[in-house]
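Excluded from the complex is one protein chain; the other protein chains are retained at their positions.
The letters A, B and C name the chains in turn, as written, and every chain counts its residues from 1.
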Amino acid sequence: MSHTLKLRYFAWVRERIGKPEEDIEVPAGIATVGELMTWLSKRGEEYAYAFENPKVIRAAIDRAHVKPHMPIGAAKEIAFFPPMTGG
Amino acid sequence: MSHTLKLRYFAWVRERIGKPEEDIEVPAGIATVGELMTWLSKRGEEYAYAFENPKVIRAAIDRAHVKPHMPIGAAKEIAFFPPMTGG
Amino acid sequence: MKTTVRIQHEPFDLAAEVAALTRGRGDAGAVVTFTGICRGEENGTPIAALTLEHYPGMAEEEIESHVAEAASRWPLLGATVIHRVGRIAPGEDIMMVVTVSAHRAAAFEAAEFLMDYLKTRAPFWKQVEKADGKIWVEAKTQDDVAAGRWTASSGKRHAAE
Partner (left out) sequence: MKTTVRIQHEPFDLAAEVAALTRGRGDAGAVVTFTGICRGEENGTPIAALTLEHYPGMAEEEIESHVAEAASRWPLLGATVIHRVGRIAPGEDIMMVVTVSAHRAAAFEAAEFLMDYLKTRAPFWKQVEKADGKIWVEAKTQDDVAAGRWTASSGKRHAAE
């Protein structure tokens, strides 16, 4: 049931992880955006640093803002970023 | 105790009276702006027409908005005009 | 704070007025402008033009005192009000307000405060020319209601700045 997902990172999430995007295979047992963040944070120091305070990280599934409890479902692209500071 | 007063008229008050301004001697017994309006309205048809509905007429003493009960005092200039429609 | 109040027959240049308030300063973060334009119809009837009349002297003094009041209520860095008088054709600008502040809330609120004043208390009168003659525009009750919102307390309508 695994599927390929594009991950995108912005602002200091991107800087901490060290890349703007990557493709991953969603591992079995990872159902929500929050679970994906937890899983990512265990992939290495840079991920642990980026996700050290998961409460401040915002996420979007296929370019729509979502909360961490949102199921990943058939998402093609999930983005992680800090609170927005545009305008 | 009479004193010379410049009266100024704007918009349809000016059109109805037929002049933009005039100097008058304030008659004895006229103490407030409202009394002045009543007195003016008896000066002729054009004044009666201009002040036929005194409730809609606004006034200013020496370039400051005033209510009809305001004493004329030592005013140099009193203006009468319809509600403002700028902007 | 830099303020400008002008009443003039000539058209104005919004971009030039904004530049005059913001150029060369590093503290301006937010600029709000309002431009009032002569519409081509009124109550469904086409109009040929507007004619704006004002009370010379009183209009300038009153606008200046309201700009000063806006500056005392909000942390403004600059404000400009220009109001045209005379004959104005549909599509032409009638008046403009520019407010400059470090942050947006002050700039928006001060611009709305000045507009509510200009619509209800500034000594200007509009006459519209239609095919069947000229009529003086009647004041709108809703403008008085809008202006009234600034007198209740400190002029801050929102919890947020």
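Rule of thumb we're sticking to: contacts are C-beta pairs under 8 Å (C-beta built on N, C-alpha and C of every residue); 3 or more make two chains touch, one makes a residue touch a chain.
Everything numeric in this text was worked out from a predicted model, so none of it was measured.
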| item | value |
| --- | --- |
| Contacts of the hidden chain among displayed chains | A, C |
| Positions on chain C contacted by the hidden chain, ascending | 13-15, 18, 22-41, 90-91, 102, 104-105, 107-108, 111-112, 115, 119, 142-143, 145-146, 148-149, 157-161 |
| Where the unshown chain meets chain A, residue by residue | 8, 10-12, 60, 63-65, 79, 81-87 |
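Convention: only the chains that are shown with their structure count from here on.
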| item | value |
| --- | --- |
| Chain centre separation (chain B, chain C; CA means) in Å | 27 |
| Chain A and chain C, separation of their C-alpha mean positions in angstrom | 48 |
| Distance from the mean Cα position of chain B to that of chain A, given in whole angstrom | 73 |
| Shared interface positions of chain A, touching two or more other chains | none |
| Residues within chain C bordering two or more other chains | none |
